[in-house]
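Selected chains from the complex are presented in situ; the others are not included.
Should a chain be cited, it is by its letter among A, B and C, assigned in written order, with residues numbered from 1 in that chain.
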């Protein structure tokens, strides 16, 4: 089955966080591909990736980046596919810089921004699945199952009160 | 043709901003419905809206809210449809409160957050269209046309240098 | 004696902080119940909790949450009981997100917000007790005793100068 989600990240140092997105995609049985695409070191590859994404069969792109974090927005500039941006937590500003750089896009190139760091990476996978689920009942069912599972787990976590 | 996008906002005071999202949906010929759903004044209606959205035929939800801005996240808690959150500019904190309340969602209920205020509202419409365009070539074509039109307009705006 | 305070938190990970509120309630001999109620994973349970709280005999609600932190505000949307919100310290933004999401409520659903993290959790218990003490002289006496005890302890802590 063809890859439908493309996961891009600006640096190998983003991998420990973005891996959580990939694992989530796997548990939802969504075929994906992953790439290191540094906006500032690989601008040609970035352009290429954005421009060819749709023709390759991708339906959603997840892009994680930190600091100036231009990757998600620049991919969005080069495609009409939905782009989900994951702001990395940064050493100095904790990810406030990443968040503002990713979310404050001008009219024309939206980036669907999720929360900073690990929760955001996992949510990016869910959001990608939600996009696919608008026309794929199987993915929708898996999302519904996950939602119910989370509800039960949250409820049962009361047993951990000490 | 059935409405595929639901536009919700927390207060009629959000309308001048959210109207821009609606106008953009119209120009992309995307059928939508719009509602005032205050998370804090109409919590039952919010639950109802979230739980029935998919069965009504909606495919994407756009939710605008300001301040504590619980609307997008609470809709997301009640559906597996993709929810796009638009942070309203606020009088005291300029929308930083809205942004953080909307974007910092925990794992399980992502909100696709766009930029604060008017640019965000317009981008929310584009993002909704991008989701639809993953399986609707006509919408995709309109998005591609808009992208090209924006490119040309930006380029030509040089003529306005004085 | 019936429980008069309901302590809710959005996740078991909030328990180490919220436990401090519970311990403080115990030392003030205030009967309470505690629950995990995730706004985003258990929205139905949240609604139910809010709507039935008064009839169950609760007089005050303490709700702790982090990040988007919708729990306190959504409980407030569903009850006319006073709701005290405790912003959890968060990994990325240190609780600034929690604070703004909890405190910046619109007219109609106030949340009595206390300080971020552990001091806030303990103060939430005091504040709940202060509410009860408006008509319960015994609780008032315990609060007055605690205040005097704290005064003496603060004064005597000078002996720890080295």
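One rule holds for everything that comes next: contacts are C-beta pairs under 8 Å (C-beta built on N, C-alpha and C of every residue); 3 or more make two chains touch, one makes a residue touch a chain.
Keep in mind that this is a model prediction, so the values were computed, not measured.
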item: Full complex, copies of the single sequence (shown: 3); value: 8
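Keep in mind that, in the parts below, only the chains that are shown with their structure count from here on.
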item: Chain C against chain A, contact positions shared by both copies (same if over half, else different); value: different
item: Chain centre separation in whole Å, for chain C relative to chain B (CA means); value: 34
item: Gap in Å, rounded to a whole number, between the CA centres of chain B and chain A; value: 18
item: Cα-centroid distance, chain A relative to chain C, in whole angstrom; value: 35
item: Overlap residues in chain A, where contacts from two or more other chains coincide; value: 115-116, 119, 147, 150
item: Contact set on chain B toward chain C in their complex; value: 10-11, 38-41, 43-44, 47, 50, 66-70, 73-74, 76-78, 90, 93, 96-97, 100-106, 108-109
item: Chain A-touching residues of chain B, taken from the complex the two chains share; value: 54, 59-60, 80-82, 84, 99, 103-116, 119, 122-124, 126-127, 130-135, 140, 143-144, 146-147, 150
item: Residues on chain C engaged by chain A in the complex (per definition of touch); value: 11-12, 15, 34-36, 38, 41-42, 45, 67-68, 91-94
